[in-house]
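This is the structure I want to talk about, given as structure tokens.
Of the protein chains in this complex, one is absent; all others appear in place.
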Amino acid sequence: MIALEAAGLGKRYRDTWALREVFLSVPQGRVVALVGPNGAGKSTLMRVAVGLSRPTTGRLRVFGEEPYGETLERVAYVAQDKPLYDEFTVGEMIRVGERLNPRFDAKGATRRLNDLNVPGRARVHTLSGGQRAQVAITLAVAKRADLIVLDEPLASLDPLARHEVMEGLMMAVADTGMTVLLSSHVIAELEEVCDHLVLLSRGRVQVAGDIEEILQGHRLLVGPAGTVPGGSYEVIGEHRTERQTSLLARLSDPVHDPRWTARELSLQDVVLGYMRSPDVTHYPPPVLAERGDVA
Amino acid sequence: MSWLAFRQHRGRMIGMGLIFVLWGGLCGMELYAPVLSGMSAMVFAYIPLVFGVFLGAPIVSREYERGTHQFAWTQSVSRSQWFLWQVVVALSLALATTAYISTLVGFVTPEFTLEVDSVMYPLTGSVPYAWAVFAVATGLLWSAITRRTTVAMAAAFFGVAASQFIAEGMRNRSEAVSHWTAADIWILQSVEAGILVAIAGVMGLAAWWLTARRDPA
């Protein structure tokens, strides 16, 4: 089952394209890191995915349906600034969630916020940034959606709050197997929680796929300067000194060249490499994505 | 959904409660001091302005300004349904206040003959309700267009005031032609109310379209 699928998706604001020809196919149950430099279109993609914005071209489907009407039951969203009703109490916010969502787990939300020491009687505007984020994310989790979309959930949180937010989210994933779409411009925060990557650059998908496959397919090739390793690979980035050449490469086959060593890369290395070369794209063409649907 | 709309209107309900008390006091004073007779009826002309500014104008723009539309519109309820409930609650408040005041004023005002230029004209029949609906719709439309509460409030204030002025001119003109009597003035009132409600309906639809169909940017 495909949780999120985009085909030829484009979104234009006045005369600038925030998204262009986006093709995506995210299988159900993945925890997806949506990364890219500021202004790459991450927030726009998320807003289209939760039905707040409508595509200018192409289409986007959530579990096979457009994200409007009844499909909204299956999608939860927390915007970057964690909007809540400031004049409400935390308890009243839970009540809103309960009234507006048929599958809402009010007991679970109350328990979770109690555990986090967020009192139900507190008014939302008196909460700290971390508590506010906890309330917003707890409400989204309690909706028991099949896809939860979080725009920069960790921005402006201290390390403890980050840990607590992620822990709560991952516990929910362990319980329900829901699909998670998380955006961040700091890839390091997502490395341990995500198993799928979507890297956006200038409104297009530059890399998308399961992180493990991406890591398997990329190596840092280090060898003497002035030589080129044999084999079939594509160079994403390179760094040369007088004696040594380092190539960030996507390999089709292992490189067998005794003078060159192939080192494994961290996700951050791969992402940074692509971000430095925004013109290189590595994404299966739409045909492959479509074929993935059937499987 | 209704719970959220009512909860969000709590402050405005208190505001309308104050108007209830104020008018109660005003009418009470009229009963004991006949010099003041007719005052509560005269001040009524400002009530639609209050509806437009405080009930209509905040409906959509307050959400945009605080970003809460991103919360409200991503729950399991369609944007249209959300919009409908906000409007229903605002309209109910406006209509309840109107009913209260027109009843109260009718009660304290001595016998009178209904004429086009009498202070009781805007307070009798369907006319006060039509103005309440029209004022809320004006505020709502400006709210949906501008997405800024203060701007929408100012626009609603001037919009409703200008409409009142125009309506008065048209009433006087029809009076010059037809010479409405107390027996048939209800026809004029029905026409006025019908026009107001029709315009309000169009404005409400436009506001709905702008809210539910346009990207919240």
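Each chain gets a letter, A and B, in the order it is written, and its residues are counted from 1.
FYI, a residue touches a chain if its C-beta (ideal position, glycine included) is under 8 Å from a C-beta of that chain, and two chains touch if they have at least 3 such contacts.
We adopt the following convention: contacts and distances are computed from a predicted model.
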| item | value |
| --- | --- |
| Chain not present in the shown complex, as UniProt names it (candidates "NADH-quinone oxidoreductase subunit D", "Monosaccharide-transporting ATPase", "GntR family transcriptional regulator" or "Cell shape-determining protein MreC") | "GntR family transcriptional regulator" |
| Visible chains in contact with the missing one | A |
| Contact residue for the chain not shown (choose from A:R59, A:H163, A:H256 or A:R276) | A:H163 |
| Touch criterion as defined above, residue of A:D195, A:E213 or A:E238 at the omitted chain | A:D195 |
| Chain not shown, touching residues in subunit A | 29, 31, 163-164, 166-167, 170-171, 173-175, 188, 191-195, 212, 215, 259, 264, 266 |
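By definition in this document, only the chains that are shown with their structure count from here on.
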| item | value |
| --- | --- |
| Complex contact set, residues of subunit A against subunit B | 13, 50-54, 68-70, 72-73, 75-77, 79, 81, 83-88, 92, 95-97, 99-103, 136, 143 |
| Contact footprint of subunit A on subunit B as seen in their complex | 1, 3-4, 7-8, 11, 66-78, 215-217 |
